[in-house]
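Note that this is a trimmed complex: some chains were dropped, and none of the rest were shifted.
Letters A, B and C mark the chains in the order given here, with residues in each chain numbered from 1 onward.
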Amino acid sequence: MLIAKVIGTTVATIKDEKLLGRKLLIVRQTDERGVPSGKPFVAIDSVDAGIGDLVLTAAGSSARQTTVTKDTPVDAVIMAVIDSLEVEGEMTFVKS
Amino acid sequence: MLIAKVIGTTVATIKDEKLLGRKLLIVRQTDERGVPSGKPFVAIDSVDAGIGDLVLTAAGSSARQTTVTKDTPVDAVIMAVIDSLEVEGEMTFVKS
Amino acid sequence: MLIAKVIGTTVATIKDEKLLGRKLLIVRQTDERGVPSGKPFVAIDSVDAGIGDLVLTAAGSSARQTTVTKDTPVDAVIMAVIDSLEVEGEMTFVKS
């Protein structure tokens, strides 16, 4: 899973019917301190994540293993909201 | 899913029979403002997208979860046309 | 799918039995003008492609959705031979 930060939202009226009612969040991968880098991508939210949250995203067929993404044409899902990260004895991120 | 811009079309007479009648669009990944970068790739269109549209693409086995791509040898599908993107309170893209 | 150019062939006597009789072509990803860049990779040919052809390749489990690759340990297949590419109103590639 990638550590990622939720930075925005996507509106799409024309879409696969299985996406109706799904929340399409824009995220960016971060390092272990929650600092984003690289290009944004879009993930389906399965855990009621919000803007600014640090989350875990699962990609590929694994993204279809939640109840909201089953048999859906999506390749990224937010499946956890991160409370804290600890690296080599140091708390590198704590949710505020 | 990747945010991508539709930039062109592909003509291929010789192809897997399951691709007959499918629209093969050339797309490039973009950032949250719709600015493309990186190499182009080809995705099957499942939502009647047009040249210039900003779209979402799903990759891998997820690309086969639409009615037009089921059991088809394709690894990328356009499954949504983006109306708008909002990042950190700013509208970074609005479809014209 | 990637736009790729067929640049060579692979001979392998010792291989998974499901690969017997399959054509293992060396390809390189190209841009929308057919100019290759990056490392070569090997794809199974399902459409009788030839050296020098510009083709489309599908990766991952999608590579197993053709009749010649079903249940086979291959992660890339050539599933179309490109006749032409058009980007933003310009023919960027035409098969000679």
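Going forward, a residue touches a chain if its C-beta (ideal position, glycine included) is under 8 Å from a C-beta of that chain, and two chains touch if they have at least 3 such contacts.
Nothing here was measured: the structure is a model prediction, and the numbers come from that model.
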Total copies in the full complex, given that 3 are placed here: 5
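Convention: only the chains that are shown with their structure count from here on.
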Length of the line joining the C-alpha centres of chain B and chain C, rounded to whole Å: 20
Numbers and ranges of chain C residues touching at least 2 other chains: 61
Chain C to chain B touching residues, read off their complex: 1-3, 29, 31-32, 37, 46-48, 56, 58-66, 69, 77, 79-88, 92
Chain A residues touching chain B - in the complex, by the definition given at the top: 7-16, 18-19, 24, 26, 39-43, 51, 60-61, 63-64, 71-76
